[in-house]
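Please read the structure below before turning to the comments.
Here's a slice of the assembly, chains where they normally sit.
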Amino acid sequence: MRILILNPNTTAGVTDLLVAAARPVAGPATRIVATTAPRGVPYISTRGEALIGGAIALETLAEQHSEVDAAIIAAFGDPGLFAARELFDIPVIGMSEAAMLTACMLGQRFSIITFAAALGSWYRDCVDMHGLWGRCAGIRSLDESFGPVADVQVEKEAMLVALANRAVQEDDADVVILAGAPLAGLAAKVRDRIPVPLVDPIAAAVKQAEALVALNPRKATVGTFRRPAAKPTTGLGDALAARIEMRDLPEAAE
Amino acid sequence: MRILILNPNTTAGVTDLLVAAARPVAGPATRIVATTAPRGVPYISTRGEALIGGAIALETLAEQHSEVDAAIIAAFGDPGLFAARELFDIPVIGMSEAAMLTACMLGQRFSIITFAAALGSWYRDCVDMHGLWGRCAGIRSLDESFGPVADVQVEKEAMLVALANRAVQEDDADVVILAGAPLAGLAAKVRDRIPVPLVDPIAAAVKQAEALVALNPRKATVGTFRRPAAKPTTGLGDALAARIEMRDLPEAAE
C-alpha cells in the first residue's frame, strides 16, 4: 500500500525527518511517499497559519489523493483533517489524532510535550477538536528561541527530556507524546531517559494508516462525512476546484 | 465608526440581505460597509468549504482591515474567526458568536434553526468552538432542496417558523437564533409568530461590533492573541503575505 505523508509546512528538511521516522515502523508492504507544501509558511505555529495550511493541505490532497491508499496530515494540530476526511475517499489520518489515540492504549492520561510556547494554544484546540481532554494530563512546551526548525530536536534534546520527565512527575502523565513534526524520530532516541511509554506521532500515524487501509472501511454515502454534492467554485486551485465541482468523476471511479 | 461586513461566500445577493438587515439596527454614527468573497463557493455548507472560506476571509481582511474600525465575519459558522482575531488589531466578531452570546442574555438556552441539513454539523462544531453547549437547547434544520440561496428565506418562511415553534415546544428553547447569512432579516418579519425572543445574527453582530469599538479594548501584546512575530511566507496572496511577514508595519502605525 502507498501512504502519503503530507507536510503542510514548506520546510523540506522536516519532511525528511518525518520520512526517516516513518520508514522503520512501516510494514513490509507499505510504501511511504511524501510531499512538502508548495505554499504557506516554514513552520505552522499560530491559528492563522494552521488555517492557511489546512486549506493548502486540501489543495495538495486534491492533486495526489488518487495515487495513494491513505494520507497522513503531518503537522501536530491536524490542519484540515476533518475537511479532508469529508472531501476525499481514502482514509486521511491526522498526526496528532493518531498520536493521542495510540497513547490512549498505553495508559489513562497522556501529556503533550513540544518545543515552542506558541504551539500551546493550537495544540489545546487540537485536543478539544478530538474530544480528548478527559485523557490529557497537560501540554508543556519549552519557551526558548531556537535555530532552524529541522534541527530543533537536536538543539533542545536535553531540555525536552527534562520537560517530559516533569510531566511524568508533576502531572502524573502515563504516556508522553513528543509533538510537532520537527520532533519526528526523537522518541526512539530518548526512549531510555523517560520512564513511561513515548509516542512518536508520525510513527503512530503510519501504523494507524496501515490499520485503516487493512480494515478497508467504506466511504460514507450519507451523513456529514459523505462526499459533498457538486458545487460551483471561483478562483480555487485547479485540482481542488475540480474535486469540489465533481469534475474528476468521469476519469476516476472512486 | 465603520464596520465591515465580510461575506465569505461569493453570492452578492446574500451580502445585500446582510446589509439590509444590518442598517436598521446600526447606531447613527455607524457606517456599514460590506464585501463579498472574491473566491470560494456561493454558499459555505461543509467543513471543507468553511476551511477554504476562512482562509479567504483572512486574505480579505488583510486587504481591508486598516480602513475599518471593526469587522464581522458574516457566515454563521464563523470561518477564520480566531485566526483573524489573532492576526489583526481591530475587533473581529463572528456572526454566530454574536448571535449566541446575545441569545445568552435573553434566556438560559437557545436553539439554532437553519434551512439546510448540511449545515448541522458545521454549526455543531461552531457551538463547540465557542464552548457554549451548556447554553444550547439544540440545532434543527430543514431537510428540503431549495432554489437560489438568496431567496431561501422567502421560499421557506413558513417551514422555518414551524421549525422554530417546534424547538420552543419540544426542546424548551428560551430563545431562537435564525441562523445562516441567507436568513438575514427574517427574524424581524416573523417576530410575532414565534413566542420567544428571536436573534438575527447579523443584527446582533452589528451591535456587538459597535459595543467593542465603544469599549476600545487594547490589542494583546502577550499570549496567543498577540500579533504573531514576522515569518516568511511562500505563495500567499500579497496583502496576507505582507501582514504575516510584517511588511505592512512601516506604512501603518497600528
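A few comments on the model shown:
For reference, chains read A and B in written order, and residue numbers begin at 1 within each chain.
Quick note on the criterion: contacts are C-beta pairs under 8 Å (C-beta built on N, C-alpha and C of every residue); 3 or more make two chains touch, one makes a residue touch a chain.
Everything quoted here is computed from the prediction, not taken from an experiment.
All together, the complex described by this structure holds 6 copies of its single chain type, of which 2 are visible.
To be clear about the criterion, only the chains that are shown with their structure count from here on.
Here the CA centre of subunit A is 29 Å from the CA centre of subunit B.
Only residues 10, 38-42, 45-52, 54-55, 58, 80, 82-84, 86-87, 118, 120-121, 128, 224, 228, 231-236, 240, 244 of subunit A touch subunit B when the two sit together in their complex.
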